[in-house]
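Here the complex is missing a single protein chain, while all its other protein chains stay put.
Right after this comes chain A.
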Amino acid sequence: MSEIALTEIALTLGPVFFHWSPDRLLDFYRRIADEAPIDRVHVGEVVCGKRMPFSDPAWPAVIERLERGGKQVVLATLAAPATVRERRSVEDLCGDERLVEINDVSGLPSRSGKSFITGPFLNVYNEASAKFLIQLGAQTICPPVELSFAAIGAMALKCPGAEFEIFAFGRLPLALSGRCYHARIHGLHKDSCQFTCEQDPDGLSVDTLDDQQFLAVNGVQTLSNQVQAFCPAPDALVSKGVRRLRLSPQTCDMVEVARIYRRLADGKEEPEDARFALSCLDLPGTLVDGYAHAKPGWHVTAPA
């Protein structure tokens, strides 16, 4: 491998967590395909299987467009499959020739022996668990968001067999439930939810009784209200063996987010300048990076 390849930091666009309409998905990925300096794009519904009949028709065109734009497409799978239909979708996607993102152990039997990526919903907390998954076929590991950069780096250095990725941008996925909070807020039942989550394309803000911004809900998912903006210097990433930054879609200008991170990863922009540039975008919450620094997730700790 050349010197350049050894120091290169790649960018991943994670799956969209929110219930976006097929038109919105097509428009979003068309711009990503044409303009975003991202090499790998994860597509597919990961949060709620009930949304799949709406988004499924959009994916073939999205995938075709992204691949034509030179992106590597990864098929992301459900984080909590439950129904027969949801389980079958995980199994079908895991049979695909493309790379898949596994977000639940349910996907492992049908994917073992073939390459896969573990998403942030799969609990990989230490080098022994990472090695177990690598031996099954994991080639990229994006650990849960609560793990620090130091912990991910320590894992990466002990597991040369896989590439490690850190959740760098977007509202943080914090919890999943069997209960749908959008339905609950609207006095509905999950089984007849009326898809009110579609009204909140960045998630619905959850504030405390004292109006502190705190969390956001997205159907069965709870996210941070604040937006993760981990902006490490590229040599810090290289020295820790972390080779990928994951950017998680929000409704802000994700092409611009990708350009900022590309400049940061190429050493063309300082971390503080990258953070400032991100803060100028139309974001659903303020910037945080506590988790990466082994602090509470909502903390703002600045330099990497």
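The definition used in the following text is that a residue touches a chain if its C-beta (ideal position, glycine included) is under 8 Å from a C-beta of that chain, and two chains touch if they have at least 3 such contacts; residues count from 1.
One rule holds in what follows: contacts and distances are computed from a predicted model.
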Next on the checklist: Leaving aside the chains you can see, what is the UniProt protein name of the one that's missing? Options: "Ubiquinone biosynthesis protein UbiU", "Biotin/lipoyl-containing protein", "Phosphate transport system permease protein" or "Transporter substrate-binding domain-containing protein".
Outcome noted: "Ubiquinone biosynthesis protein UbiU"
Item to check | From A:Leu108, A:Ile141, A:Val227 or A:Leu245, residue that would touch the chain that is not displayed | outcome: A:Leu108
Checklist entry - Of A:Asn123, A:Gln194, A:Ser239 or A:Thr286, which one is in contact with the hidden chain? => result A:Asn123
Checklist outcome for this item: Touching the hidden chain, out of A:Leu75, A:Ile117 or A:Val217, is A:Val217
Checklist entry - Given the full complex, what residues of chain A touch the hidden partner chain? => result 79-82, 87, 90-91, 104-110, 121, 123-129, 132-133, 144-147, 151, 154-155, 172, 174-181, 183-186, 189-191, 204-212, 214-215, 217, 222, 224, 290-291, 294-298
